[in-house]
Each structure stands twice: as C-alpha cells, then as structure tokens.
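Only one protein chain is missing; all other protein chains are in place.
Order as written gives the chain letters A, B and C; numbering starts at 1 within each chain.
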Amino acid sequence: MVALVGICGSLRKASLNRALLKAVSETLPEGVTMRLLDGMLELPIFNSDLAEPAAVTALKDAIAGAAGVVFAVPEYNYSIPGGLKNALDWVSRPPPSSPLRGKPCALVGAASGMSGTIRAQAHMRHMLVFSDSPCMNQPEVLIPRAHERFDAEGTLTDESTRALLQRFGVAFTAFVARHRT
Amino acid sequence: MVALVGICGSLRKASLNRALLKAVSETLPEGVTMRLLDGMLELPIFNSDLAEPAAVTALKDAIAGAAGVVFAVPEYNYSIPGGLKNALDWVSRPPPSSPLRGKPCALVGAASGMSGTIRAQAHMRHMLVFSDSPCMNQPEVLIPRAHERFDAEGTLTDESTRALLQRFGVAFTAFVARHRT
Amino acid sequence: MVALVGICGSLRKASLNRALLKAVSETLPEGVTMRLLDGMLELPIFNSDLAEPAAVTALKDAIAGAAGVVFAVPEYNYSIPGGLKNALDWVSRPPPSSPLRGKPCALVGAASGMSGTIRAQAHMRHMLVFSDSPCMNQPEVLIPRAHERFDAEGTLTDESTRALLQRFGVAFTAFVARHRT
Partner (left out) sequence: MVALVGICGSLRKASLNRALLKAVSETLPEGVTMRLLDGMLELPIFNSDLAEPAAVTALKDAIAGAAGVVFAVPEYNYSIPGGLKNALDWVSRPPPSSPLRGKPCALVGAASGMSGTIRAQAHMRHMLVFSDSPCMNQPEVLIPRAHERFDAEGTLTDESTRALLQRFGVAFTAFVARHRT
C-alpha cells in the first residue's frame, strides 16, 4: 500500500483545484491512496519570531507520514497562492528536519483560462529545489478551461482529463517508488 | 512632494529587510518621502468566498494614495514570503480596480547569504506583470551578507550600500515621474 | 512618425511567429511603422574571445535607430529559442553601450498548443531586466492554437486576435512615448 497526501492551494468551497485533486485520488492505481489535507492552510502568517503553531506541526506530521505529496496549485497573480506559500514557509523550517526534504512531490493545476496554471507551477517547482524535494517532471497536469470539465458538484466529466490523470497516477506511483530510500 | 509607501515582506522584529527599507527612506532625494506600512501583512489567508476584510481595504487605500511602492522582499524557499504573496492576492482583486494597476513599483532585498534575494525578486517581478504594475529594472538592490551591513539597532553602516540606495532613490523618483498619468 | 523594428525568434519559413509579427505591423496605429529585421539571427555562437561580427553591428544599429522593439518569441524547451538568446548575448555587450539599454520593448508569441508561449515570455522578460530595457506588461499577446488563426499564406484570419493586436499597438505606442527620453 502506498499512502499519499494531497494539498489544495485554494480555500474556496467550490475550488476547481480541490475537484481536480479529488479526481486524482479517484484515478490512482490499485494499492495507492491519497488523503486530502483539507483546511490545513489556515495558518498564521509565518514569522520566525513565533513558536511553531500546533496546526503547523500537524501538517508536518501528515507530510512526514506520507509516501508522497500531490499539490493542487491554483494560479493567483502568476504564482502560487499566498496561503500555500505560507504553509511551505512553515513546513520547510528548519530545513534539515523539514518533512519536505527528499519527499517525492507532484503538481496538478486547473484554471478557467487557457494557461492551466503554467506560471504557478513553474514557481512552485523552483521552491521545491530549496526544500530538496524531488518533483516529477512529466506528465504535467495543466488543465485549461477547467470549468467546462467538472459538473456543479465538482465531479470530473471530461474523459481526456481522466485519461491524463490515470497516466499521472501511474507515473507518480513509479516516481515515489524510485525515490523511496 | 512625492509620497511613497514601503512594504516589508517580513514580520520579524529584527528583520534586515525592514532595516533596509528604513535605510531607503532615509536616502531618498529631497522632496520624496516614504511611509512604512508596517504590520499590514497580518491578514487572513485569501479566500474569494470571504468579504474583503477591513485591513485589506486599508492596505489598498494606502497603496492607492501613494505615488509609488517600494517592496522589501525577503527570500523564503526561493520565492517571496507567503505573507507578502497573500497581501498581493487580496490587493490585486478585483483586477480592474486594483490599486496596483499602473502603480510604479520597485524592489529591494537583503539576505544573510550570497544571493541577496535574487530568486524572490525574480518571482515578484513576474507577479507584477499580472497586476500591470511597472517595476523598475535598474539599479537592482540585492544585498548579500546583509547582517554585516547593519548594526544591532538595524542602522545601515555600510557606505557602498548607502551609495547604492541613493542611486536607487534618484532612479525611482524619475521612474515614478515617468509613470505619472 | 514612430519607427519600430520587429524581431522574430524563429528562422522557419512558415513560422507562425513571423506571421504574427506581420499582423502586428499591419494593425499599428496611424503614424507608427514596424520594419521586420528578418534573417538577422543567423549569427556565430557568442564568444567574447571573438571580435564583433559585422552582422551583429548591423543588428545593433537597427535597434539603436528604432523607437522600440517588438520581439516575437516562439517557445522551445520552455524558453526562448537559442538563436534569439544568442542574438541578445551579442547585442547586450558591452552593457553600458548596448542599444537595448532603455529601449522600450514588447513581446508577442504564438504557439500551436494551449500555452501561447507563456514560459518563453517569462524568461525573456527576466533577460530584459539585465539589459535595463523597459518591457510592456499588458496587454500580453499569447496566442494559443495559432495554426487555426492564420491561413496557409500566414495571413491572420481571426478577428479576436486582430482586436487584441490593435489594443497592443495602441498600448505600445503610448509605452514608447512614455519612455522617450
């Protein structure tokens, strides 16, 4: 059994990125599960003068216990959401003991426009170099016009996207196995 | 009179970036002032389901009333702090009426290592393309080994840095004048 | 009269980016012209041991004589073409006398996929910070599925793209005027 966690960068109830992450969790290969860490980004703004909040410790533990992490990365202002970045700021410190160190990661993203979160994912990949987190290259999951691919309940209705997610799940399972130490 | 505002991306009391911003404010040309918007990044995590908090409206008003904005950009995880990004996420919405639209901006950054916040500033420039905010190219203020350039009270003690900040102030004053509509 | 030059990053005969640049030149406001600097990227690979080739001097002169530069930026390997980068390497040296210094620039790009050269343009903007070249933020011209928008002769057939190019031309004309020293 391979147990992943999924982190959605949006706090919106009707987030297309949470819907995408749910679709990822439903298309994983047999023997692989993904638990959504919902509600864990509502943290104080990072400040190294503060003691680590309990919610940060809980997020660190959840990542530490997972075989890999899938981030759903909405694009705000051509980068990742501040809330997701803030969580990374907490979780990556202190660097030597961060649960992100060496942790296999992958990115997915959905947007209503054409770019499919390309810019946000590029920034996020750069951040994961700092935390020394291997991040899968391909297949990239960049979903443009995402509002046309999910129904009102957030269920994926587009078959080509489902096929992409299935390839993603197979590739990430192999990626996680390769990076097991 | 030209009235700028300065926004520091770090919440730490002893932040070198706040010290740098203070040094910027003290080396501006005559007739130019800069007010530090301290404490304005402690905002809820952005969520478009929420109504705009009063603290966001106050930050928007401060930016709207300024001739230009100087951001001090610490580097966390090879990007800008989550708290600064979160403030941008709030302030840039809705895009057509964001006070960042057309607002002249410039970046400065200090770090204890060698890179001087190069990566964070690169990401920040990219974000300002989204908000259609002209961002001054040169001179770049990237201060490496910053802990050696300020004393314990946060006062700049390095003359070459002071000379750079003076050139920065002159250049940004001209940049602001050029972008006045 | 405002005289611009256009530089296409692709050497292909049937380049969609050259077609796009041609369409830009045909939608500029009255009183603004753009000359395509075709064939000027076939330069030796940059090597500072070499004397400056005559073709580089010619390219520098063409840029120096223009009121602004429009670059058409194809995306190869998630960045700008090596040939375009090589031309920048030549033209930007020595930095103090580079014709790119202070020269108003704008980017356009076309691709057959969905991303419309987003990544290449992000890299190119970063390069223009080095050469201290003001680069217009908005409107961005990122043309996805470009092969559906031009006919076999490279003539633009898509009206929404034409409208975007018209807004681009108006905005860049104002941008050039603002940066005239």
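To be clear about the criterion, a residue touches a chain if its C-beta (ideal position, glycine included) is under 8 Å from a C-beta of that chain, and two chains touch if they have at least 3 such contacts.
Everything numeric in this text was worked out from a predicted model, so none of it was measured.
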Fill in: Selected from A:8, A:122, A:141 or A:164 as touching the chain missing from the view
A:122
Response to the item:
The listed residue (B:72, B:122, B:136 or B:176) that touches the chain absent from the view is B:122
Discussion item. Considering the complete complex, identify which of C:32, C:59 or C:87 is in touch with the unshown chain.
Written reply: C:87
Worksheet item: So which of C:5, C:21 or C:41 would be touching the chain we can't see?
Response: C:41
Practice prompt. Against the chain that's been left off, what residues of chain B make contact? List them.
Written response: 114-116, 118-119, 122, 142, 144
Worksheet item: For chain C, which residues lie in contact with the unshown chain of the complex?
Response: 10-13, 41-43, 45-49, 76-89, 92, 119, 123, 126-127, 129-131
Fill in: Contact set of chain A toward the excluded chain (per top definition)
122, 125-126, 128-129, 132-134, 137-138, 140, 178-179
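FYI, only the chains that are shown with their structure count from here on.
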Worksheet item: What is the distance in Å between the mean C-alpha positions of chain A and chain C?
Response: 36
Item to complete: Between chain B and chain C, tell me the centre distance in angstrom, where each centre is the average of that chain's C-alpha atoms.
Response: 30
Worksheet item: In chain A, what residues contact two or more other chains?
Response: 119
